[in-house]
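Complex shown without one protein chain; remaining protein chains in place.
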Amino acid sequence: MQDFIEFFSFTDANIRYVTLGSVLLAASSAVVGCFTLLRKRALVGDAVAHAVLPGVCLAFILSGTKNPFILLIGAFVTGWLSLVVIDYITSRSRIKEDTAIGLVLSVFFGIGILLLTAIQQTGNAAQSGLDKFLFGSAASLIGEDLIAFGVVAVLLLVAVVLFFKELTLLCFDQAYARTIGFPVRGLELLLTTLTVFAVVVGIQAVGVVLMAAMLITPAAAARFWTENLKVMLVLAALIGAFSGIAGAFVSYTAPSMPTGPWIVLIVSMIAILSFALAPGRGWVARILRQRRNKTRILEENLLKLLYQLGELRQDYGSARSLEELLERRNIPKSEALGGLQKLKRQGYLQKDDGRWLLTPEGEKRGRRVVRLHRLWELYLTQYLNLASDHVHEDAETIEHIITPELEQRLIEELNYPDLDPHSARIP
Amino acid sequence: MILQVENPVVEVHDLTVSYDRKPVLWGIDLTLPAGALVGVIGPNGAGKSTLIKAMMNLLPVSSGYVRIFDQPLKQVYSRISYVPQRESVDWDFPASVFDVVLMGRYGQLGLFKRPRKADKDAAMEALEKVGMQGFANRQISQLSGGQQQRVFLARALAQNADVYFMDEPFAGVDIATETAIIQLLRLMRDQGKTVIVVHHDLQSASEYFDWVVLLNMRLVASGPTEQVLNQELLEQTYGGKLTLLSKVGDLLRKQEFPAREKS
Partner (left out) sequence: MNAFWIILTGSLVATCCSLLGCFLILRRMAMVGDAISHAVLPGIVIAFMLTGSRDTIPMLIGAGLLGVLTTFLIEFFHRYARVQADAAIGVTFTWLFAIGIILISVFAGQVDLDQDCVLYGEIAYVPLDLIITKGGLSMGPRTVWMLALVTLLIGAFIVLGYKELFLTTFDPAFAAAIGISTTLWYYLLMGAVSLTTVASFESVGAILVVAFLVAPPATSYLLTDDFKNMLGISVLLGIIASFAGYYLAVWLDGSIAGAIATVTGIEFLLAFLFSPTHGKLRRQKRVQMVGH
């Protein structure tokens, strides 16, 4: 707790820097990642991240310094080159994109490792710290580095805001964008450049291998919460930023912990929870919806049964026992009882001396289900040429799902019918 | 006009097939006679390929069942063969024409067994039937569209099955190939095989097939060609989508409703 207060009061300048740095890096790569994700090129970021390493090493060998701007330029050049190579290989040979990505990723990285280890063997004292590109170290972001990367991160965000409309169209419908005269090549170049920049700065925080996560994971998580691209960008940035802060906090309380993997672990957990829990698209929400459908089917079936019994005996006003219901339809007893009680609470049923009676609302809803069932049976026989002994099963489902508008259209298309295919009256 | 036959080769009972819960085929009841050349015909998106894929159990079905030779599919794998759409595979694949045709024998061979002389002879024979014997060692990447289609046909022939399912074998092939293929299919029919062909060209349909299945999300008609290919039934098939049906399908998907109450 003490740590918590100490950390979040941001009194320590160092903490301020590290936190600000992590947030900027994570948020900017998350925003750019949204576009690459939507263009279905998420894994390209992984290749760029790996391809940055030889650039950093070459820049160091050529310049002999660790000036962040020079290293950035080196990283930028090879990162960019890797994307060009991937595009060239896929468009000019029979090699498919996934293979090209894997190839570029491993070969560029192999070259990087070779150079890095060769530099380390030279005994040049200035080289120490180059290997932080491998796993990143957000905690050591200070002074000069932070300013350089902070500037790039802010530029990235500004570029995305400025070109929001164009980038959206590029991701959504490239062919259309070309026909209305958008400079598609130029925009692709812009997105490529943004991706490379995002990778180059993000790598400082999480390192080569995990950089892919900073691009893909916040975007994939945000996608589950919204259908609106603007909201998705903001959400992705927030998720990235939160993970950045959380990672910085972990490495503050436990200095031996690597920051990058913690940031990635946290952002991954957010993503996995989003896949599971997001309303609408989430996995759990879908299971709940299926469960809700099931109870609705049960309830409507019970009302339908009661209504049909009334129809049979020409008497909707008497109460029926549970046994009478179960005789006509095979429903597990406990399930049926639970459903009946719930319907009673909702005001569709009354309980009378252990027997069940439809309220006027219940009768109305029961009648509607029976009506929809018979209408659909009629529709199937008339429009789908189905035999009348095959339509019952289908109608059993559809009776629960038809909306009032569809009901109206159904009645119109069937020309206000009176009888179903089994010559039962449509109520 | 839906004619059901006695002792059918293929029996489809109350088949509903959905993609992502939206039914694309509704309640198909269909029986097909033995020794016929059957055309499955309908507009784009009518579910023609879906129907034959479901018949071969390549797609999960929401309801209903399919029996072939009055048996479940698992017991008759060796008696059925399939010619997929040409675009469904990567023709850049490093394989020769002969390699592909030999695949037709894999099913009978079973696990761990390598193709024997008899299998290679059968493959060669199948290539001769489609007039491609000279291409046995050619790489498949060097074939024209028509040749690719013949190779696929040869693969199915090498299997020596009794029922053949073919997905658009005439799509994008030259006239010569089309004629060669239809002659071959007629020959197969005369030998008592049943050939079920997904076809999109109405013009040639009446000439090619003995039996026609008209399809558009639901079965419109199934019967001998001359009885089925008439103005009224074609209008029913091609005369627009049943919008109500699509709407209900969309609802099923959106609400994640099961196609059957108990699944």
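The chains carry the letters A and B, assigned in the order they are written, with residues numbered from 1 in each.
Criterion: contacts are C-beta pairs under 8 Å (C-beta built on N, C-alpha and C of every residue); 3 or more make two chains touch, one makes a residue touch a chain.
Please read these numbers as outputs of a predicted model, since none were measured by experiment.
S.K.: For the chain left off this view, which of A:K66, A:R281, A:H392 or A:R409 is in contact with it?
M.R.: The single option touching the absent chain is A:R281.
S.K.: Among B:I28, B:I41 or B:V100, exactly one should touch the missing chain; which is it?
M.R.: B:V100
S.K.: Looking beyond the chains shown, say which of A:R16, A:R94 or A:R425 touches the absent one.
M.R.: Answer from the full complex: A:R94 touches the omitted chain.
S.K.: In the full complex, which bits of chain B touch the chain not displayed? Write them out.
M.R.: The missing chain touches chain B at positions 53, 56-58, 74, 77-78, 80-82, 84, 88-90, 93-96, 99-100, 103, 106-107, 109, 111-115, 139, 141, 155, 159, 165.
S.K.: Kindly note down the residues of chain A that lie in touch with the hidden chain.
M.R.: 37, 40-43, 45-46, 50, 89, 92-96, 98-103, 105-118, 121, 131, 134-135, 209-210, 212-213, 215-217, 219-220, 223, 256-258, 260-262, 264-265, 268, 271-272, 275-276, 281-283
The rule is simple: only the chains that are shown with their structure count from here on.
S.K.: For chain A, which residues count as touching chain B in their complex?
M.R.: Residues in contact with chain B: 94, 286, 289-290, 293, 297, 379-380, 383-387, 390-391, 393-394, 396-398, 400-403, 406, 409-410, 413.
S.K.: What part of chain B is in contact with chain A in the complex they form?
M.R.: Where chain B meets chain A, its residues are 2, 14, 16, 26-27, 29, 63, 92, 141, 218-221, 242, 244-245, 247-248, 251-252, 255-261.
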